[in-house]
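Here's the structure we're looking at; comments come further down.
One chain of protein is taken out of this complex; the other chains stay put.
Chains: A, B and C, in written order; residue numbering restarts at 1 for each.
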Amino acid sequence: MKPADQDSSFSIPSTMKAWVLDDPGQLRLTEKPVPQPGPAEVLIRIDAVAFCDGDIRIITRGPPALIQGGLPFNKNFTPGHEYMGRVVKLGAGVDEYEIGERVAVEVHFGCGRCERCRAGMYTSCINYGMDCGTHNKGHRANGFTTDGGFAEYAVNNVNTLVHVPDDIGDEEATLIVTAGTAMYALDTLGGLIAGQTVVVTGPGAIGLMGVAVAKALGADPVILTGTRDTRLNLGKQLGADHLININTENPVEAVKRITKGKGAHYVLECSGNPNGLNDGMDMVMRGGKICLIGFANEPVPVDLGKLVRNHISVFGIRGEGKSATHRAAALVAMKRFRPKIIHTHTFPMDELPTAFKYSRDRIDNAIKVVVKMRDN
Amino acid sequence: MKPADQDSSFSIPSTMKAWVLDDPGQLRLTEKPVPQPGPAEVLIRIDAVAFCDGDIRIITRGPPALIQGGLPFNKNFTPGHEYMGRVVKLGAGVDEYEIGERVAVEVHFGCGRCERCRAGMYTSCINYGMDCGTHNKGHRANGFTTDGGFAEYAVNNVNTLVHVPDDIGDEEATLIVTAGTAMYALDTLGGLIAGQTVVVTGPGAIGLMGVAVAKALGADPVILTGTRDTRLNLGKQLGADHLININTENPVEAVKRITKGKGAHYVLECSGNPNGLNDGMDMVMRGGKICLIGFANEPVPVDLGKLVRNHISVFGIRGEGKSATHRAAALVAMKRFRPKIIHTHTFPMDELPTAFKYSRDRIDNAIKVVVKMRDN
Amino acid sequence: MKPADQDSSFSIPSTMKAWVLDDPGQLRLTEKPVPQPGPAEVLIRIDAVAFCDGDIRIITRGPPALIQGGLPFNKNFTPGHEYMGRVVKLGAGVDEYEIGERVAVEVHFGCGRCERCRAGMYTSCINYGMDCGTHNKGHRANGFTTDGGFAEYAVNNVNTLVHVPDDIGDEEATLIVTAGTAMYALDTLGGLIAGQTVVVTGPGAIGLMGVAVAKALGADPVILTGTRDTRLNLGKQLGADHLININTENPVEAVKRITKGKGAHYVLECSGNPNGLNDGMDMVMRGGKICLIGFANEPVPVDLGKLVRNHISVFGIRGEGKSATHRAAALVAMKRFRPKIIHTHTFPMDELPTAFKYSRDRIDNAIKVVVKMRDN
Partner (left out) sequence: MKPADQDSSFSIPSTMKAWVLDDPGQLRLTEKPVPQPGPAEVLIRIDAVAFCDGDIRIITRGPPALIQGGLPFNKNFTPGHEYMGRVVKLGAGVDEYEIGERVAVEVHFGCGRCERCRAGMYTSCINYGMDCGTHNKGHRANGFTTDGGFAEYAVNNVNTLVHVPDDIGDEEATLIVTAGTAMYALDTLGGLIAGQTVVVTGPGAIGLMGVAVAKALGADPVILTGTRDTRLNLGKQLGADHLININTENPVEAVKRITKGKGAHYVLECSGNPNGLNDGMDMVMRGGKICLIGFANEPVPVDLGKLVRNHISVFGIRGEGKSATHRAAALVAMKRFRPKIIHTHTFPMDELPTAFKYSRDRIDNAIKVVVKMRDN
């Protein structure tokens, strides 16, 4: 924490460099006013930001269908939601954070006025909408509906911050929110997973963080399925007890084998494979639960009778609810697992479009590609 | 309750009449030994039994795929699970019920030894199996895996009984377990539904009971969709606020209209329509929940992305867990709704195959067809 | 709903009549500026307000100890939190309510920025504080920490409103929030209470509403204990199955007798009797739950070993969380019970101190004393 007399070291300019989205896939560096934090908000000086599949979707295809208000293209909109940095200015009444404090972010600040927010379900906020820079009901989802982290500064509600200790690097800190999503997925499945069998299908960033969080909380065994041995091996480093390359072994049979015919308690479906849910239903035991994070872009055939006969629950989740990012951050701070393992590339701010390409095309086996927004 | 000195009125014979399943669809009346109640069990003299879709499935096609141990055909197996009658003999140590007490039944007595039963999830019992008369792990699901109610007597664990007051008729009492399944569906959706929008799709027996229980617990509005106005009108009698005949109106649009664009909180999908789940996902608001009771026999295309983007949960349920039948029975006893409304036909015991046909083919608009197992 | 062209009928003055609290127990009528609704807020023209024990405590002794910021006396503070009226002005962005709509209120609008609010626990808001007119973290608890309903107008967040149908009178509508507190108590106990034994100890306003809501949700039996037969008899009108006058019968023994030795599932302790919790522990069966609403002003001896040995949970609750008021309002709108039964007296606005006295001293068997804030 900086002493108060060093606050002046954060001299805040009136304008900042920011990437904005023109036509689909077109990112352009421009100058924007530095935003002002309102009540319960702070200004973050962004140090690093990671690319997530969600960013790629927004940049190339626009927002998810649920978003109202049209497409984000050519609206001066700044994407990017997995960022970290330092608090440099406090909005009115803020004493939860201090000037100079290092923080990572959660994406969702609910409107606080709809029935879902009122119930604590802020990632299901009814007023989630695509405003691309304006917001009339108070909901912020930086990088989705309000300006995000591909810029030098961003405004965040105090609710959406987590403290980052000094011994966690900038790149790693950008991944805390990814771990937070994995944590939320496990929460949704019940949370009490020590000694329970968790299958993670698909070794993408969230899947790999799912492995790490599940193992940190005591899940046993943790089984990871995928097609690429390099990624599966990262899963091993993060705590997977069994790796199944589905090109060489039927994953359902493998799960049955490993669990001695019992099946798994929980499945985190992160593959988006057209048969992902059906396989999941065959992997879990009666009364099992499946969290759906990945999904195919088209409708896929699902044998719903299995859900009923085997008393299976399926949870579609969006984002990182229930303050799960705080719990994930605590595990990272205690070094229970190292998100760093999935960080593969770093680029400087002015090469952000290259970073985008690496992430989108998985160039050089890219998983998590981070952009450093300033030299430090 | 009968006074003790009338207990002798229940002279129990050594054999009984019982219907058994020969080839698919073939029911045959035969003679069987009257079963003996073990510890924690009682013997029920069956007074009435109703047909349920589950019975029809078992009788015509065999048990659900999850059941181990082969098909029930030509095994001297007695189907039937929606029955009621009187306690006529107590197993060792039973003091929970009295001789002469009128009772209805739940289907599932879990094995009590698997991890699901240990957690109170007895309808997800891992040892659920198709023994058709023998059971080696202790699980009973009368009419599914152990002998059921198409007979003069049956043995039930005390856990699977609910008291029936004198002013509820035999036919109505057979429907308490149907209401129990509907209650369990609503429990699964959260249970706190007063003032919440509940859509029930499909006015079958469980759907109609779903309407009744939802309204009794204060759901508002309750919306019922279906294709036949006669059944929809029964839904109205049971408390539906809005009826949607999907032959004349798009049900998703109707729900949006009724809820002023907000969507529903909960959907009980009881139609088994191939598009049932997709429609349900379009009906619920963000963060909504869908209970899946009906399902198509084949895999159907499902847009899983909607589950994820809109943070929707889908609960396949089996049977009537969480002692929901007790809660349903309490509402029936208080006359909060009348299951009787869905009872359409009664036959005597020796015409049970006719009752089966009426139920299967919905002859004469049959909904709940009851067989009286004795003259009284 | 008034048509839009009648909106002008709500001409809003710049000042209003308001009662303020001088010294303890001293209410004075004065003139105040009409407050302005901010974003997500509306202005309510108050039609009626009821006295609650909480008001009496605030007026005579000051706020509960948890409140920061000193006592409310001589600060121009307007008490009163059980009010209803009409929406007469919408803050920026409000479309959840319409001009002219009749509404009742919840007390608590959480700050929306602390971890409890983030989790939906807004009645446990960490930033709850005694500002008596100013609020720096955004929390409002009208009548407790921000200006309340003993005035002609008040500002409410849209989160704290419930619609009142035309056929519910003004006086009755003020009691919806009382029923909401009772609903929240039952939610806290698990919510699924059909067919379960609920004991309510103490027939005050919340206790009586507890009886009504419990019965409406199917609790059976509902047992009410108290000392005054007049109040117990109101409980009977609201659905109590058994009345126990503790002056003539030991309430623990009575509960055992009624439940045939089993004990109750749930106790709502509303008496504040020094032995209330101990008695509750003796009333519930193993694994039972007790909601604590009433309490003695001094520490009382409690046999904590009983809690442990009998696996009993005790829930202190504050206010009406989990949007329980909406669920209560739905039951009232459906006429499942009539809060009106506990309304005993009405006074005009300028006799508010008399109303206070009737309520505080229970003059003329007063239970709920309502003040009509305008002639209509």
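Rule of thumb we're sticking to: contacts are C-beta pairs under 8 Å (C-beta built on N, C-alpha and C of every residue); 3 or more make two chains touch, one makes a residue touch a chain.
Computed from a prediction, not measured in an experiment: that's the story for all the values here.
Taking the complete complex into account, C:V302 is the one of C:L29, C:V302 or C:A366 that touches the chain left out. Touch with the chain that is not drawn comes from one residue among C:T30, C:N76, C:Q237 or C:N278, which is C:N278.
The residue from B:I59, B:M84, B:A141 or B:V158 that touches the chain not shown here is B:V158. Residues of chain B that touch the chain left out of the display are 39-40, 93, 96, 111-113, 115, 117-122, 136-138, 157-159, 322-323. Listed here are the chain C residues that touch the chain not shown: 64-66, 116, 121, 123-126, 128, 262, 277-278, 285-287, 292-293, 295-318.
Residues of chain A in touch with the missing chain: 183, 187, 191-192, 194-196, 216-218, 220, 322, 326-331, 333-334, 336.
Everything below uses one rule, namely that only the chains that are shown with their structure count from here on.
Inter-chain centre distance (chain B to chain C, centres taken as mean C-alpha positions): 40 Å. For chain B, the set of residues touching two or more other chains is empty.
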